[in-house]
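Only one protein chain is missing from this complex, and each of the others stays in its spot.
Letters are used for the chains, namely A, B and C, taken in the order the chains are written, and counting of residues starts over at 1 for each.
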Amino acid sequence: MCRWLAYLGAPLRIEELLFRPQNSLIRQSLHAKLGATTTNGDGFGLGWYGERGFPGVYRDVMPPWHDANLRSLSEQIRSRLFLAHVRASTGTSTSRENCHPFRFENALFMHNGQIGGYARIRRDIENLIPRDAYGHRHGTTDSEAFFLLAIGNGLLEEPARALSRTVAQIRGVMDENAIAEPFRMTAAYADGASLFALRVASNDRPPSLFYAEGSEVAIRDAQVEMEPGRGSILVMSEPLDMHEGPWREVPPGHLLESRGGIARVTPLPLF
Amino acid sequence: MCRWLAYLGAPLRIEELLFRPQNSLIRQSLHAKLGATTTNGDGFGLGWYGERGFPGVYRDVMPPWHDANLRSLSEQIRSRLFLAHVRASTGTSTSRENCHPFRFENALFMHNGQIGGYARIRRDIENLIPRDAYGHRHGTTDSEAFFLLAIGNGLLEEPARALSRTVAQIRGVMDENAIAEPFRMTAAYADGASLFALRVASNDRPPSLFYAEGSEVAIRDAQVEMEPGRGSILVMSEPLDMHEGPWREVPPGHLLESRGGIARVTPLPLF
Amino acid sequence: MCRWLAYLGAPLRIEELLFRPQNSLIRQSLHAKLGATTTNGDGFGLGWYGERGFPGVYRDVMPPWHDANLRSLSEQIRSRLFLAHVRASTGTSTSRENCHPFRFENALFMHNGQIGGYARIRRDIENLIPRDAYGHRHGTTDSEAFFLLAIGNGLLEEPARALSRTVAQIRGVMDENAIAEPFRMTAAYADGASLFALRVASNDRPPSLFYAEGSEVAIRDAQVEMEPGRGSILVMSEPLDMHEGPWREVPPGHLLESRGGIARVTPLPLF
Partner (left out) sequence: MCRWLAYLGAPLRIEELLFRPQNSLIRQSLHAKLGATTTNGDGFGLGWYGERGFPGVYRDVMPPWHDANLRSLSEQIRSRLFLAHVRASTGTSTSRENCHPFRFENALFMHNGQIGGYARIRRDIENLIPRDAYGHRHGTTDSEAFFLLAIGNGLLEEPARALSRTVAQIRGVMDENAIAEPFRMTAAYADGASLFALRVASNDRPPSLFYAEGSEVAIRDAQVEMEPGRGSILVMSEPLDMHEGPWREVPPGHLLESRGGIARVTPLPLF
C-alpha cells in the first residue's frame, strides 16, 4: 500500500503540501496513519505540470524523507497541478520504473491498492493492453498495467468511462480466474487540465481517500486551511493534519472529478 | 551491447578475473575493445555458486568501475563457477531487475546482443513464456524474456536443445512480423555443474565470443595464463589481455558446453 | 539512532540472524522496539570475516528490508564473525561512506548513538585523529570520526583501553565547549579474532544493548535459542525475539569483550 496526494488549483510551491503540514505526505512516508503499512519507503515520485504541454516527472528509489533532491525541487517548483506518491511495495521491486506517477504523453497516473491474485492474472491483464500502449510498459507493477489498460479504454478521451471500464475489466479477469483476494484501489489521473480520483473495492474495505476544496490553500502552524470559495482542490490518501479541518471523505465506489476548480463526486458506473 | 565473463574450474577468487587482467571485465566497462559500445556503465551483476544448491547474486545500477561492494565481494568470494556482466543499455531502463545475470532456482543466465524489433514483438515473445516462468519476469529486457522462454523450452533439463529452440522460436516471431533488424546474441547459462555459451546471429556480425582452457588460471603481470591440462574454462566477450595468449574464438552459430572441465564446441542445431 | 548486531562463534549463515528471528535486525529496520527512532531505513551495512586476513563489506543506501543483494549475500555467506547495521540518520547524509560498519585494514567498527553538539565540535574531534588515520576519513559521520580517533588511540593494539580513552577524549572536547546535549553510544569493534562491544552515556539513558551466549545459535519458529555451553556470542541493540530467552543486558558504562568464545563484561575504565 502507498500514500498519495494530488492538487489542482491556484499555483503553489510544491513544498507547501509535501513538507509543511503536520501529517504531510513526507511524514506519512515514515508514519502513515490510515494506510495498510505505516512505512512507505520503497521509492517515491512527483509529477507536475509547468509551462509545457507535457508534465515533468522526478522519481527515485530512495525513501523520500531525507531526499535532498525532492526537497530542492519542491522548494523551486510552483505548479497548478501536481501528483506526488510515496510507495510501499507489495512485492514488485524497488525500481524507478515501478514508482508513481506514471506518464503517458501529457497524462499522469498514480495508484494505491491491489489487484487480488495479480501474480496469477498478470499476463491476462497485460494482454488486454493495446499494442501501442504496451510499448510504454517500463515496469512490472499492477499499477502501471491498470494505467496502460485504461489508456486502451480511452482514458485520454473519456476518463470517467475509461476508469470505470478498466475496473470492470480487471474484476472480470479476477472472476474468470476465481480469485478470492479482494480488489481495492484508489487512483489519481491528470491530463494537464483536469484531475480525477477514484476509490473502489470489491469488499467493504477500500483504501482511504479524502479531499478538500477552497479558493486557495494556506498552511498555518502546520495546519491546512482552505480559503472560502472554489477553484482549488486537494485529494489525498489521508488528511494532512489532525484537525477537523476541511477534510471530506470520497465515498467508496465514487469518482471525484475536477475541471475548472469545481469538484464533483459521483458514483462510479460499474460496467 | 554488453560485456560478460563466465568461469568454471578450479576455485579461484573472483577478483582475479574481474579486476586483475590488463583488459579485465571492469576495464571493459570503461573501454571495451570489441563491443558495439565502448562504455558499459548501465549496471552490472555477479552470480556465483558457493556451498548452497542455488547461486548468490549481486546486481546494482551503478557503473562497476568504482563500486566498492563489487570490489569487496570479489576479494572475499572464491568460486568454481561464476558469471559476471557489465551492461550497456540499448533502451530498457537501468534497474537492478534489468541487470544480468538472471537467476531461476539453481540456474543463472546472462546475455549480450539484441532481438531485432523487440519493442514491436515483445508481447508475442512474452506470450510464449509458460505461465509459471512468467511469474519470474521481474524486469523488461529482451534478455530476461529469452531466459524465461528457454526455461519453458526445457533449459533446466536439456540446455543445448532448449537454447537452440529458443533462438529458432524468436527468429520465427521476427520472421512472422517481417522484422528487418538482425538477431545477434551471445549468452551464458549455468546450472551449478555445467556451463554453456552460445554465439549466434542472423547476419554475419555476431557479437564477439572467446574462450580459454587449461588446468588452472594464473594472472601474471596482468596477463592471463592457462596452465597446461584441462579442467578450467573461461568464456568471455573479449580477450582479457592483448597477448596472443590462450584465446580462442567461438565460431558463429556454435555452442560451447563444459561439463567436468572438458569444453566442447559444436554447431548450434537450428530448428 | 540505529540498530546493530554482531556475532562471534560457530560459523553460521548470516541470514539466520539477519532475517529469521521474530525481531530480526531487518524487522527492526522497519519497526525497532527500543530505539529512539522506529524506522532505520537510511542505509545499512554488513561486514564479515571469511578466509582472508581482512573482512568483506557490503553497504548500500537503500533501506535493507527489500534489498535483494543483502538477502542473497546473507544466504550464501557463512561466517564465524560478522557485524550488521541498519541506519537512521540523525542529520548526516545517506551515502555509502556514512553507512556502517567501517573498515580499516583488518578491523571493523559500527556505532549507534550521538556525540552531543557534534556539528560544533566536529573539527576539534577530527583534528585529534592522527594524519595517517585521517586519510581513511571517507564520510562525515561522528561514528567514523570516533573509529578513526580510536585507531589513533591504539584500537588495533589495545582495544579496551583505546575505546575508553576515545570516549574520555570526546567527552573532554564536549566539556571544553560546554556542550549541554548528552553523549550516548553503543559500539562494536572486531579485529578478525575478538569482538568488543561498548555501552556508555553521559546521562542515565544509554542506548539499549543486549547479549546472549551459548555453544551455538539455533533459530526455531523465529525464536532464538542458545545451546548450552560456550563459544558463541551474539551482541545486539535489542533482543531478537519477544521471549524471555537468552537475553542479558550489558550494563551502562560497561564493555563486553569476547575472545575464544568467552564473554567478559567489565566496567569501562574512564580516563
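Some observations on this one:
Note that a residue touches a chain if its C-beta (ideal position, glycine included) is under 8 Å from a C-beta of that chain, and two chains touch if they have at least 3 such contacts.
What you see is a predicted model, and the numbers here were worked out from it, not measured in a lab.
Judged over the whole assembly, touch between the missing chain and the shown ones holds for A, B, C. Looking at C:Thr37, C:Ser93 or C:Ser194, the residue that reaches the missing chain in the full complex is C:Ser93. Contact with the omitted chain, checked across B:Gly41, B:Gly116, B:Pro182 or B:Pro246, is made by B:Gly41.
From the options A:Lys33, A:Arg78 or A:Arg161, the residue with contact to the unseen chain in the full assembly is A:Arg78. Check B:Gly50, B:Pro63 or B:Pro252 against the missing chain and you find that the one touching it is B:Pro63. The chain not shown here touches subunit A at positions 48, 50-52, 54-60, 68-69, 72-73, 75-78, 96.
Panel shows subunit C; residues 92-93, 95-97, 119, 122-123, 126-127, 131, 134-135, 137-140 of it touch the chain omitted from the view.
Mapped onto subunit B, the footprint of the missing chain covers residues 30-31, 38-39, 41-42, 61-63, 65-66, 68, 89, 93-94.
The rule is short, and it goes like this: only the chains that are shown with their structure count from here on.
Residues touching across the subunit A-subunit B interface largely coincide between the two copies, over half of the numbers being common to both. Counting only residues that touch two or more partner chains, subunit A has 93.
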